[in-house]
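Below is the structure I would like to discuss, written out as structure tokens.
For this depiction, one protein chain was excluded, whereas all remaining protein chains were kept in their positions.
Labels for the chains are A, B and C, by order of writing; each one numbers its residues from 1.
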């Protein structure tokens, strides 16, 4: 497919590196940047002709079939408007909006126009995420009780991130958007997020927005999503997810501990990406673009457009994420659990609570069964009506 | 020193294994158990003569110099009373009390009697904890911003734990007592814990108490302690701590990933400790007793008695921990941040906030300095009075 | 490009999964299998029409531009002959031949015919390998002293592997071909492999060929390549490389410890790939096809054909690998270092020895410089002419 790229910065280059690699047939044919020089350099680097500092010109370029928005957060809505007007399919980087309202307007516009709206949530396309999701759906870890996602590093690259008006927030808007959607996917997209408790603070950087936040998202089935985000982490990019289920657990390390370790005295020339240093032990990833999910993401997006189906991550997902984040912001301010306000909820309203009491026999629940270090078995039971807890020693195993 | 052991269960045996190992000179001379058979077997196993089912008889045994309380939580206070009456030094397992009030009564009794009161918080004596603490005090990671401690497994061994009246709670009273004190130690014991936000639930087991809880403890200097505890974790014993500081980070895995991995087809006979299985990949620890801190703990306790000094972990520490836990229980119930009520606070009342705004020059704060993938340097600055954020590209590095 | 696939088994499916994924434009248009049913099923699974049990028919199919050989080892040569005759480009799976002579004949045929000969050595295309190679070339770890590669699992899937006549050997021919080329690449392809010492044995399986082997390959510059291969490993697929350089080290874990860990009680349905079990801790990889190098490999191969350049791995590389393996087989038999016989060596004949003696001053070499635990510096020097070793304490650092 023929693509217009809106933006020419860090994330636009990441996208382009992916799109123009591994013999992929899709091609960028136009780029827009507020800075014409940047646009020109981008077009040269990725070997195509058309560049412009007029957003509408790129979107309306006659060859363009699909538009990728890689702009600062405050420019997403206006960019989507241009796509809607031009009836071009649109893929928008995360977060969708700065607020739920903004996201909702974008969602509605796109749906009303009948164009394709893909939400570029790359971390829900990483190989480890996708395989975890497949395992969870296949029942490998039972019912999900808790899904935590953590993203922390030393702060973003571009100045607009540090401006709350442009970005919509700090580490929460930048990073928790990933974490919230990862947890939500593991718990189940059809399960309604009910309320959020969040702590946030500006601990290190001289900014208005938060540079550290921790939040809990309670779902209708009793499961808990947890996010931990920070722009104040030292040591590289900490990208980890954990899931607890009734039958198992999953631990994912997405970036800094992936089975690739290098020690260098620093006399060599090369610098591993995103490491704070090129001396000592560094932990590169093998293929950053693939390991961060870009390949799978663009494959799903373009395939979905061609097959006229929904992608894994839609504008609707982006809207739900903004709704959860807004609840988190309110909670941080009010110091209370804040309800998640989703006026346009499209899945089941009520979900059965996770209910796992294991029945031992007619009289008792099974609390625990175990083998002691001396090889003896033991069970702990609870009477179903009296509630009395008893312990029984079994024979040696 | 001569020791009376109160209790003969799981934890009493762990303590005894440590005390009677590695050529240590201290010796258990008496054991009390509510079950005389158990007491008898314990005395035989550890090669001493005196056993009894009368608590006071063990405490008052003429040779006994120090008493170790390894009893269910609801029996701690009465045991301490017996020690106070007998003027014998006392070491009490964790948690000190089931409530702040209970802990405070024990603390007061011991201090009024002038006997030694050691709090057996083993996880504040593990080799990794002690070396981390030394590093933090030496400034290796700067000022601590966040200290998380996680303990999760499939539930405790004895039936009384599952009875809320006897235990005082569920996973929080059993496990968060460790986590709270680990975080508090890293942040600094002299820094006042101010308030707690906690979520808890009974997700899996048929019990009244919580089997899963997550809490945030805010300290007077702005640092955050976090605890994650569960009796519903599958896969073994998950024991991890993490610390973020302004100059560095610490990651500790205390149990399941310590550089010791074994795969077994299961045809062999041995079962690795606390693993849920003896088949597949298991992750034993080298020396459970030492790695969990028992050796360092008893060395500190007995040395402290002989040197007439305070140990690292005192009854006062146990009291503060109970106060934080009680705030957590209240928060889980009220769904609000709950103040930590410590009537007997012995350190500084107010602490300077962490304040780390790096000044770049007279006009600007430094937000971020970095080297981009293309080798170019970049700084992001914020004007000290206007607040405007600007970005400046530096030469190539 | 249009591809004929020769073979329809395990490795052919792996290749096909890669070729027909991620929006790649290259397409399989014909498949050959000795078993017509298998060919038919393969064609159906990958959505194309032409299948046959006549090798020549697939190769000669009018649309076919390039042929992929995914056949048992004893059929590689005859397949290459067919490609040469049809003047179709050919990509051959590893090992190239069963012996040096067989490989040499294939190399010569292809070069004489002027067709493209790509050697499908996937493990020299993994993301971690490629980034390591880039780092080594950039000098990050200085001069390479030792490069070890290990591959071990419980044995191959198909029966022909276990037949020495068909395969050419056991674990060495199956696995050491990877290891030898990995080490050689890190040490430098232009450096001549000189001699090999190898131990091999049949420890577990009832076969003629070896199921365990360890070998050392000495290179002209003094560097050592090491391979460790086994069909008797329990626990999954052990795929690790290590490199020691004068300025640093690299550790790669390619399969079982890549930051993805899952515990399952076994009650779920899914089985993680190549794990011996679906219970307990299992260690899936995120994207097996990509992490094993297939994506990068086929991208390089097809790009190279289109750009009329050599790929990273050529038939010549396959020939050198066979020459090293043959030396290893001879060494295992003669119990002596065996010379590597490469009649057609195309790089430098002699290489400067690694020489790193650090001069301290005119009189002394520097043996070692270090800071002792007490903070004191110390240097150990060796006199350049007398050879006397002396130690000098420096001030505290």
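The rule is short, and it goes like this: contacts are C-beta pairs under 8 Å (C-beta built on N, C-alpha and C of every residue); 3 or more make two chains touch, one makes a residue touch a chain.
All figures in this text were calculated on a predicted structure; none of them were measured in a lab.
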{"item": "Contact residue for the chain not shown (choose from B:119, B:233, B:302 or B:360)", "value": "B:302"}
{"item": "Of B:2, B:74, B:128 or B:378, the one touching the omitted chain in the full complex", "value": "B:128"}
{"item": "Touch residues of chain C, complete complex, unshown partner", "value": "141, 145-146, 152, 154-159, 162-163, 197, 199, 201, 203-208, 212, 214, 216, 218, 222, 224, 226, 230, 232-235, 238, 244-249, 271, 273, 335-337, 354, 356-358, 365, 367-368, 370-373, 375, 378, 380, 382, 387, 389-391"}
{"item": "Footprint left on chain A by the chain that the document does not show", "value": "234-236, 263, 265, 276-277, 279-283"}
{"item": "Residues from chain B at the interface with the omitted partner, ascending", "value": "21-26, 126-128, 130-132, 134-135, 138-142, 247-254, 257-265, 267-270, 272, 278, 284-287, 290-291, 295-296, 298-299, 302-303"}
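Everything below uses one rule, namely that only the chains that are shown with their structure count from here on.
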{"item": "Chain with minimal offset from the mean of all protein Cα atoms", "value": "A"}
{"item": "Distance-maximising chain from chain C - centres being C-alpha averages", "value": "B"}
{"item": "Averaged-CA centre spacing for the pair chain C and chain B, given as whole angstrom", "value": "48"}
{"item": "Contacts with two or more other chains, residues of chain C listed in rising order", "value": "263-265"}
